[in-house]
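Shown here: the complex without one of its protein chains, the others still in place.
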Amino acid sequence: MKFTKTLAAAAAMGFALTGGAMADDHPVKAGFIYVGPIGDLGWTWTHDQGRLAVEAEFGDKVETSYVESVPEGADAERVMSQMARSGVDIIFTTSFGYMDPTINVAADFPDVAFEHATGYKRADNVSTYSARFYEGRYVIGEIAGAMTETNKIGYIASFPIPEVVRGINAAYLAAKSVNPDVEFKVVWVYTWFDPGKEADAANALIEQGVDVIMQHTDSPAAMTIAEEKGVYAFGQASDMSNFGPNAQLTGIIDVWGPYYIERVQAVMDGTWESTDTWDGVQEGMVGFAPFSDKLPDDVRARAEATIAALAAGELHPFTGPINKQDGSVWLADGEVADDGALAGLNFYIEGIDGELPN
Amino acid sequence: MDFSSLNPVAMIVLLIGAATPILLAAIGELVVEKSGVLNLGVEGMMIIGAVTGFIAATTFDSPMMGLLGGAVGGALVSMTFGFLTQYLLSNQVATGLALTLFGLGLAALMGSAYNGIRPPRMPRLEVEGLSDLPIVGKLLFSHDPVIYLSLALVLAVWWFLNRSRAGLVLRACGENHEAAHSLGYNVQLIRFGAIMFGGACAGLGGAYVSLVRVPQWTEGMTAGVGWIALAIVVFASWKPWRVILGAYMFGGITILQLSLQALGISISGAYLSMTPYIVTIVVLVIMSADRKRASLNAPACLGRSFHASH
Partner (left out) sequence: MFRLEQRPQPSKTMLYLTPVIAVLATMIVGAALFALLGIDPGSAIYLLFIDPFVDSYNLSQLFVKASPLILIAMGLSLGFRAGVWNIGAEGQFIVGAIAGGAVGLALWGTEGWWILPLMAIAAALGGGLWAMIPAVLKIKFNANEILVSLMLVYVAENFLAQMVQGVLRAPDGMGFPESRNLGRNDATSLPDVFPALGIDAGGVVMLVLLALAFFLLQKHALGFQIKLTGESSRAARFSGVKPGIIIAVCLGISGAAAGLAGLFELTGAAGKLTIDFPVGYGFTAIIVAFLGRLNPVGILLAGVVLAGTYIGGENAQFQLQLPAAAVTVFQGMMLFFLLGFEILINYRIKRLRRAV
């Protein structure tokens, strides 16, 4: 009954969302759908931290629920539908693979707000959001370039998709800017999560003389190996200093909490509407783990300056002149890459060795 | 291509580390299969061993207690399989798969409080003087104790199966359980024991993953190693020393694939990732093609339930 009433109200108000959640004094219900287990200490864990932040912020004015390890596809669609049917007001679907299921289910539940992470398809009741992780990678790339003594930086990469390629390019640009001799060694492991394989990759890189490791996979395996072998590494998604108290220089932290709080607040206020958010250091969606005391003062100062410049919106990592790997011009002097080009980035920039697998 | 920076000694050290969990689980499963039982639940027992080993190691602040905890955990969970298949005569394939499902879930429940903790370090066995020798020192004298243990275990299993009377009885159960029974041996009890040994080995392998190879606990961290171990047993045509060959070869291909990339050689990851499996199939075909020899090794009663009707 609430369903039809809301539909009528929504039609009358000209937008398809319920603002009624607060009016009848029920707590706003927020649902989260996770692709991994919350114990992965990586991607899913950070989203769950965001959920907990929502609970902490609103107390008993909000009810949250989640389903973990939901396969992308039919199962995701069913779980979203079930959540929507159970009276959830806003659903966060936190994996790229949930894109089509989110759009499908959202069409069936016009009075529920959907928030899809890292996708590019939107609808009246579907927002998308993601973080400019490449900004974080620019910062740690700069630190890596300054800290390497062998001039070899290892990069454990998952799949050759734009998100990952963007990170490699940003990190390389930054490392090169402080250390012209730097060399990147990229290992593709073709998995987001396989601690054993990630550890092997870290070992193989260290064997090749790498003394700083970056990763774009989910588990803290590489960090534990770096700690053991006495090389440096960076936390991925969360602070991993537990696993590498000596190895971790800093880490990119996915900070979803403020965004989730803002969106839940909007539902409470009845002001929620479909948006496309791609926030970075400036908005606080990309954060950093505390700097290690291993960082010399000048490196630390430069990193802090870079973060400040990113936060002030004065620095864009992809500012020309930048050439593609084959030497052709990508960005002319002073030209800044637009978001569309970044979203579909599928080539290495000049200077990176090796071929991008396809 | 500059292959000179590819250090074979270092690669061998790495591949041994990658192969040891497989080796441990496989040598246990070999004994299980020799007794005539097919336990497809290796992955489930490994992940249980990974978590119980981790819990024991952090609780007692001792890696050795961790190894013990892993072995005990694996053995305990394998008892469900043993009881169901040996005393309730349930189908071994289905029960093994159920064990994997059960183990993955149970391990995740047990481990939820142990995320983000670093276990105590496993010391390396360094031998004064020997470990510093060029090449040989690194190859032979500077591993962690589990690697030596795993090799000793293979030797022990070989001796047990081929040289001891108890091993002969165990093999008899696998070859012809009716005959073993009529000779007065308790087939079910012997198989139950073998299953527990297999569980302990798998658990030890799991503990090696969570304590040494990737010293941490994360859900699902064994990521399919148990299945590889099953394959290695057949690949080895049920011969203990060939299990070493199989496990090290498998580890070797994994490490080579990563090392070549680290070296800057572009390879198609997906196709290369297939190679260990394809090579396993090819070797299996070559070994099986000689029907006489293959049938000598494969336990004739593998996977068949036994019930003494009199």
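In this document, chain identifiers A and B correspond to the written order of the chains, with residue numbering beginning at 1 in each.
In this section, a residue touches a chain if its C-beta (ideal position, glycine included) is under 8 Å from a C-beta of that chain, and two chains touch if they have at least 3 such contacts.
Since we're looking at a predicted model, the values are computed, not measured.
**Student:** Would you mind listing the shown chains in contact with the chain that isn't displayed?
**Tutor:** Looking at the entire complex, the absent chain's contacts are A, B.
**Student:** Which candidate, B:104, B:170 or B:214, sits in contact with the chain we can't see?
**Tutor:** B:104
**Student:** Going by the contact rule already stated, which one of B:7, B:62 or B:112 would touch the omitted chain in the full complex?
**Tutor:** B:112
**Student:** Would you mind spotting which of B:114, B:141, B:192 or B:235 touches the chain that isn't drawn?
**Tutor:** B:235
**Student:** If the missing chain were put back, which residues of subunit A would it touch?
**Tutor:** Contact residues on subunit A toward the absent chain are 31, 37, 65-75, 77-79, 81-83, 85-86, 96-97, 100, 120, 159-162, 190, 343-346, 357-358.
**Student:** Suppose we count only contacts with the excluded chain; which residues of subunit B make the list?
**Tutor:** Residues touching the hidden chain, for subunit B, are 38, 40, 80, 83-84, 87-91, 93-95, 97-99, 101-109, 112, 219, 227, 230-231, 234-235, 268, 270-271, 273-274, 277-278, 280-281, 284-285, 288-289, 291, 294-295, 298, 303, 307, 309.
Heads up, the rule we're going with is that only the chains that are shown with their structure count from here on.
**Student:** Just how far, in Å, is the C-alpha centre of subunit B from the one of subunit A?
**Tutor:** The answer is 37 Å.
**Student:** Touching subunit A in the complex: which residues of subunit B?
**Tutor:** Listed in rising order, the residues of subunit B that touch subunit A are 5, 7, 10-11, 14, 17-18, 21, 108, 111-112, 115-118, 121, 209, 213-216, 218-223, 225, 254-255, 258-259, 261-266, 268-270, 273.
**Student:** Across the complex, what residues on subunit A touch subunit B?
**Tutor:** Going by the criterion above, the answer is residues 37, 39-41, 154, 185-191, 193-201, 203-205, 207-210, 219-221, 224-225, 228, 242-243, 353-355, 357.
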